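Every protein chain except one is present and positioned as in the full complex.
Then we have chain A:
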Amino acid sequence: MSIWPEERLRALADDGFETVDMTINVGPQHPATHGVFRMVLTVDGEKVVDCEPYIGYLHRGLEKLTENHDYRQAMGWWDRTDYLAGMACEMAYCMAVEKLGNIAVPRRAEYIRVMMVELSRILSHFMFLGAFGADVGSFGTSFIYAWRERERIYDFFEEVAGDRMFPTYFRPGGVQMDLPDNYQDRVRWLLGSIRQGLEDFDGLLVGNEIFVERCRGLSPVTPEQAIAWGLTGPCLRATGYKFDLRKDEPYSVYPELKFDIPTGTTGDVFDRFMVRMAEVWQSTLIVEQCLDALSQMEGELVLNPDLPKTLRIDSGECYVRTEGTKGEYGVYALARGGNKPYRMKLRSPSFCNLSALREMVIGTYVADAIIILGSLDIVLGEVDK
C-alpha cells in the first residue's frame, strides 16, 4: 500500500469505500461567534463544503419599538444596536430625525458629535483587534491589550454622558450637554495612549509571523464580489476599492476635516485587519482636528434652542447613511404625522456583511472559517436588531 494519503484513499474508493460529509454545529454559545450566533458547517474532512448561518437570537424588535415611541424616547433603543460604538448609531438616528423635521444643529454640537463618533470607532476597532487576536490563537493577551485603551475611552464617555456603553448623549438638534471642563487635556492624553496601544498591537500581532501566515491570502475578495454581496466599510476597502461615506457622500462637518482612507490590495483577512489598524490612526487625527476646532468655539450652544417639547413631523421620507464602524449604517425613516415615526428601518452593516459569510468560507478549512467570521467584525446586536 502507498504511503501517500490521496493514493490510499483512491485505493480504498476502488474497493467501494465512501466518505460521508459531516455536519458541525458552531454556536449559539461559542466563544468564536462573538455573541449568540449559530452556523451549521458541512465538512468533508477538514474542508468546509457548506455553511448555513442562523441569526435572530438577539432580536429585540428595534423597529417595532421605534414605531411606538416618541422621537426622543426611541433614541435609547438605537445605541443598543451596535453596542460597541453606541454614539455612531445615535448619530445616524439623530441625522434621520433631523432630516425629516428640518432641524438645524449648532456647529459646536457637530464637532462634538464627530469627535465622539470617532472615539467610538476607535473603541469598536480595538474590540476587533483584541477579539481577532483571540480568534487566531493568541488567546487573552491581545484582548487585554485592547481592553486597556477601551477602558480609558469608556471612562471619558462616563464623564461626558454618565454611561459607558449606552450613553444616549446625542439629541435631535445637538447633544445633551456640553463636554466637561477638562476635556481638552483628557482627550489629548487619551490620543497618546491610543497611539501607544496601536504600536503595541503592531508589535504583538503584525510582528508575529504565525499570525501573518495564518491571515495572508485567506479568502481574498475582489471589489466586484464585495459590491455584489453587499460588503461595505473596512471589508470593501480591504479589496482596494476606495470608498468611504465620510468622503464620498459627506455629512456633518467631515468635509472640513483632513484624513485619508486606508485601503488594502487583495481583500484577504490580513488586509481587513490592517485597514482597521490604519483607520484607528486616521480617527485619532480627526479627533485632534475636532479638539482644535472646539477650542475656538468655547461656550457656544450645543443644542438647538428652538425645538418644541414634543417633536411632531407631518410627513417626510429619507434614507440617511453614515459610515458606521462596520460599514454603511443606514436609517430609512418615514413620517406620516404625529410624534412617532411611521416606519424606521435599520440597514445594519454587520447584517449585510454576514450574509456574505457562506460564499467566503466554502472551500476553506474549519479553523480558517472561524478567522474569516472574526475578520468580518460582526456585532450581534446590530445583526439581530
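Assume a residue touches a chain if its C-beta (ideal position, glycine included) is under 8 Å from a C-beta of that chain, and two chains touch if they have at least 3 such contacts; residues count from 1.
One rule holds for everything that comes next: contacts and distances are computed from a predicted model.
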Considering the UniProt annotation of the chain absent from this complex, which name among "acetolactate synthase", "NADH-quinone oxidoreductase", "ABC transporter permease" or "Methylamine utilisation protein MauE domain-containing protein" applies? "NADH-quinone oxidoreductase"
Missing-chain contact, candidates A:P28, A:G76, A:G137 or A:G316, resolves to A:G316
In the full complex, which residues of chain A touch the absent chain? 55-56, 59, 61, 63-65, 67-68, 99-100, 227-230, 241-243, 247-249, 263, 316-321, 328, 330, 332, 334, 342-343, 345, 347, 351-352, 355-356, 359, 384-385
